[in-house]
Structures are given as C-alpha cells and as structure tokens.
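What follows is one structure encoded as structure tokens, with my remarks underneath.
And now, subunit A:
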Amino acid sequence: MTNEALQNIISSWIPELEFTEEDSQFLTIIVKPEQLHQLMSQLKSTSETNFDYLFCVTGMDWGKELGVIYHLESTTHRHIIVVKVKTEDKENPTLDTVSNIWRTAEFHEREVFDFFGIKFNNHPNLKRLFLTNEWDGFPLRKDYVDETNMIIK
Partner candidate 1 sequence: MDTTTVNNFKSEEYFINMGPQHPATHGVLRLLLTIDGEIIKKVEPDLGYIHRSIEKMCERDSYQQIVHLTDRMDYLSSHINNEAVCLTVENALQLEIPERVKVIRTIIGELTRIASHCLWWGVMGMDVGALTTYFYGFRDREMINDIFEETCGARLTMNYNIPGGLMFDIHPNFVKRTKEFVAHFKTKIPEYNRLLTGNVIFQKRMKGVGILTKEDAISFGASGPVARGSGYSCDVRKHHPYSALDKVTFKEALKTEGDSLSRYEVRIQEMWESLSIIEQLIDNIPEGEHKVATKAVIKLPKGEFYQKVETARGELGVFINSTGTKNPYRLKFRSPGFSNLSLLNHIAVGGKIGDLVASMATLDLVIPDIDR
Partner candidate 2 sequence: MNITLSITKTIYEFLAGYLSNDAANIGTMVTIALIYLAIFAVAGLYLVLLERKVAAWFQLRIGPNRVGFWGLLQTMADALKLVSKELTGTVKADKFLYNLAPYFVIVSSLMALAVFPFTKEFQAFDINIGVFFLIAISSIGVIGILLGGWASNNKFALIGAMRSGVQTISYELSVGLSLLTMILITGTLQLSEIVEIQKNGWLIVQGHIPAIIAFMIYMIAGTAETNRAPFDMVEAESELGAGFHTEYSGMKFAYFFLAEFINMFIIAAIATTVFFGGWLSPFGITESIPWLGVFWFMGKTLVLVFLIMWFRWTFPRLRVDQLLTLEWKYLLPLNLLNIVLMALIVWLNLTIQF
C-alpha cells in the first residue's frame, strides 16, 4: 500500500497525528504518549494495514526529549511504517508497553529501560537486561558520564 493511502487510513482514526516523509525512506508517524497504545493496537488489528511484525525498537535521546522509535512491517501487505513517540519528562519517563500487542516487545523494552531509563506501564517483567541490577545510570543517554570506562576522543 502506498504511503498516501496509509496516511489517509491512519489519520482517520486519530486526528492529531503528525506525518512526515522527509529525512526517512519510510512514512513516519509521531504520536503522543497517551495515544500510543490505541494507535498501535489499531495498526495491528485493522486488516488493511495489518502491521503484525514489530522488527525494531530503538530508544532515542533527542537532547530535550526521550523517546522510542518503532519499525513495523506487515507480513501480508509487506509495507513498512515508523512510529515515534517522545516524552519531555527526563526524571521519570514513562510510556505504555506494547508487549501485549507484539510479544517481541518484552525483551526490546527491557533493553530500552536498561539503557535509557524509560519505564513502561504494564510490562510483565521490567528489569535491566544487559547491565547488572546494581548499575547506576543509563548509559546510552547523551548526558551519561563515566570517567573510568568511557574513552572520549
């Protein structure tokens, strides 16, 4: 399905979404944290879009905001779409989990929590994944400092 048709269908569900196609080869949707779960479940359950394969979950630190980028693909229509969600709260960032929609998100969201500190509501097992439980700080954030281990050029 073309990006235009996708944009038409998706914007009919939730009006305040931002769509952009610049800077990326795929159609990108920017959604607010409150509407994230609703948008995701509709993207999966609607048969014209049928995005049932979540293949990449990337945590991002945009400087002022933290967020997650989801890459979705449909196994039947073979189109790809990107969903971005941002939150300004850097002290206690929380987002809704999508692990009840795609089970692969369980591990991916644990990784995002481990490296960025973003908590996910209703996640079945939100613990650190790679780093030990006693680790202090969130390494992939841009303001992370570690004099002993990080080599800065």
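Candidate selection criterion: all candidates are chains of the complex that A comes from, given by their letters.
Here is the rule we use: a residue touches a chain if its C-beta (ideal position, glycine included) is under 8 Å from a C-beta of that chain, and two chains touch if they have at least 3 such contacts; residues count from 1.
Remember, predicted model here, so these are calculated numbers, not experimental data.
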In-complex contact partner of subunit A, selected from candidates 1 or 2: 1
Residues of subunit A defined as touching candidate 1 within the complex: 22-26, 28, 52-56, 58, 60-61, 69, 71, 75, 78, 82, 102-104, 106-108, 111, 125, 129-132, 139-140, 150-153
